[in-house]
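The structure appears below as structure tokens.
One chain of protein is taken out of this complex; the other chains stay put.
Let's look at chain A:
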């Protein structure tokens, strides 16, 4: 039945593209999480009256985050072509999409991390200081665990945005369901291919949302 509904779908290609999309999303989510977290911590701790209060570092990080968060993703990919070809050695394929995906998403996640930290009760940080905690201990044992639900729901949102970004990256030949939908589907006028790629992307998004929600709920002991 499925064969008759999707006559033009080459399933081998479809599964390979799905795998590529999942690969790009997973890798970029991982690096976005790490880089975004580091940027978020710097933004939070260098703000006025915080433990590392430093106007210059705070301003520079803020500018970096705001600039890369504001550039439309499709333009960012093009701007980063020289950087990508230097780093990866090619500008085609799933790996070549990663630098743009990470640089586009990490500043966005950094903002969410900052908001998550700002939601933490200041008194808890003060209590940790009053016990003689180092700043490193405060990051590891207060900031991160106390904002865990917000950090998880933040990375869930970011990861879903990244699924969308991978599809856009497909237009310039990153591979994945975006490329397949665009080249095999749109340009060859095969709407069933576009539809199937869309369904698979939706399934990926739903799975990410489901896992994210479950983890957020589990982490929240409030």
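Heads up, the rule we're going with is that contacts are C-beta pairs under 8 Å (C-beta built on N, C-alpha and C of every residue); 3 or more make two chains touch, one makes a residue touch a chain; residues count from 1.
One rule holds for everything that comes next: contacts and distances are computed from a predicted model.
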Item to check | Name per UniProt, for the chain absent here [options: "2-oxoglutarate ferredoxin oxidoreductase subunit alpha", "Nitrate reductase subunit beta", "Heme exporter protein C" or "Methionine ABC transporter ATP-binding protein"] | outcome: "Methionine ABC transporter ATP-binding protein"
Item to check | Touching residue (missing chain; options A:48, A:72 or A:123) | outcome: A:123
Item to check | Touch criterion as defined above, residue of A:69, A:92 or A:148 at the omitted chain | outcome: A:148
Item to check | Where the unshown chain meets chain A, residue by residue | outcome: 121, 123-124, 126-134, 137, 141-142, 145-146, 148, 219, 221-222
